[in-house]
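Removed: one protein chain of the complex. Kept in place: all other protein chains.
Now for chain A:
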Amino acid sequence: MRVGRRLSRMVVALVAASTVAACGSSAAEPSGGSVPNDGTPRQGGELTMSRLGQLNSLDSALCSSSAYYICAALYGTLARYSFEDQKFEPAMAESFESADGKVWTLKLRSGTKFTDGTPYDAEAVAFNWERLKDPALLSFAGYWLSQMTWKVVDPLTLEITLASTNYQFPWALQYDLGSIGSPTAIKAKGEKFATEPVGAGPFVVDTWVPGSQIQLKRNPGYVEKGLPYLDRITYATVVQDDQRVNALRAGQVDLTATFLKRFGRELQPEGYGVHAIPLFGGTGLGFNLKDPIIADPDLRQALLHAFNAPQLTAAAYPGDEPPDAFFPKNSPYRDAAVTYPKFDLTEAQRLFDAYLAKTGKTSLDLEMLTYSPAPIMKQVGEVVAAQLNKINGLHVELKPTENAVISRLFREGKFQISVHASVISQSPVTVYRTLYTGGDLNVYGYSNPRVDTALDTTIHSTDANEVAEAWKVVGAEISKDVPNRLFAYEQDVILAAKHVHGVNPVTLYAASPELLWVDK
């Protein structure tokens, strides 16, 4: 299957990404990026892509993976990850190189200008990054900013020093730090910059109806020669997944995105392009290992044996593969010998009874959080709670909770079990942040020196085999320790009409706008 093939390619890509970054991607001459191999690109034409939602602010400070679709269009990105070639390539930057993964040299392309005519230079990059430190801007770049310093070497060069070696830094150049706004416009417009953005990306705003659609037109001065291919691109908001697919079928949009794999299965036989981006992690049961009750490994094993993943998958994710380990079956990083504890209610009861005997308790009440605004998460939580409550003496109460409250409870470590999406990213950096001891996204309080060492290798090493082995260790240890028991592997799916080409899928639900082209 194409999805499976892409998954294999994806995990290999993670190694390739670090290798390429380490060797330095240099482009002597400005040129178009790596175009997905589906024909000879044509100039001109327009395209409409429907999306789940849109930003109400176009400020470059809010650029991150969730805003890639618009940020890449208006501001460009310093680096671009090519899904087809499985490597980072220069975009707004001419190159980004590092000999040791700690000190990086970022070289910008000569002659690049913002659409207001001011230079897109090292000072502009430095200004933007300094600006992101303002907490009122709510930038996602805090993780990187807290561990890096930079200095302007010359008008086209910045030297960036990370707190420690990290060959995955180019992900930041695509997402959180990758979009640069015109300093002149930022200073002059103040808060109006959110609605009147000035960048140097492949497109500029033509018309914008906030909350509904934004129409962009080609920036003739875009620095990558020959790009973008399209004259216009429109992003239209369509909240419902069904309606986005209906609009695609009706020919009212040319490109759409969803996280529901079933739409890919439905549309591929009809001739639509289905571009799935396998992601790390997925949705699952998270355990707070710092909670004194949940910390007991026997109790967790009892809960894991009571969890019936195939039943849940059949009910909530029909047609999907029920996860039985951190990496799926077709992943090269999977250690076949290590899987999650299998469903075995008898064993679950035995372990639970042993836990009660050990602690002198006669019964146990546990709380399980789930996101209240998402009906599917509540339904999944109800099924899981019912499964766990088949253990005699155990009462798991489902607590549908508002997102912000869950965020706080996670941050404060005040939960026991949760049903939530974990990791879910194309970037291995997110895995690092989520599973490393003390990681800023490690809500589980998980700590395993073997995992830490392996995760260090994934960002410190440029040896593909070494990195691959490290991922195997991570997968095996996580499947054994189970801080998060996945019950759905997640992926973003980009669905394209037959006349749409050049889809370079990017999380979340986006495609590099400058590479898209259409048959005339």
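The rule we apply is simple: a residue touches a chain if its C-beta (ideal position, glycine included) is under 8 Å from a C-beta of that chain, and two chains touch if they have at least 3 such contacts; residues count from 1.
As a working rule, contacts and distances are computed from a predicted model.
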Answering from "Alpha-D-ribose 1-methylphosphonate 5-phosphate C-P lyase", "Peptide ABC transporter", "succinate dehydrogenase" or "YCII-related domain-containing protein": the UniProt protein name of the missing subunit is "Peptide ABC transporter"
Cross-chain touch to the chain not pictured, restricted to A:G117, A:P155 or A:P210, is A:P210
The listed residue (A:T157, A:T184 or A:N246) that touches the chain absent from the view is A:N246
Which of A:S50, A:S95, A:T258 or A:S331 touches the missing chain? It is A:S50
Omitted-chain footprint on chain A covers residues 48, 50, 53, 55-57, 59, 64, 135-140, 142-143, 146, 191, 194-195, 207, 209-213, 234, 236-240, 243, 246-247, 249-253, 373, 401-405, 407-408, 411, 433, 440-441
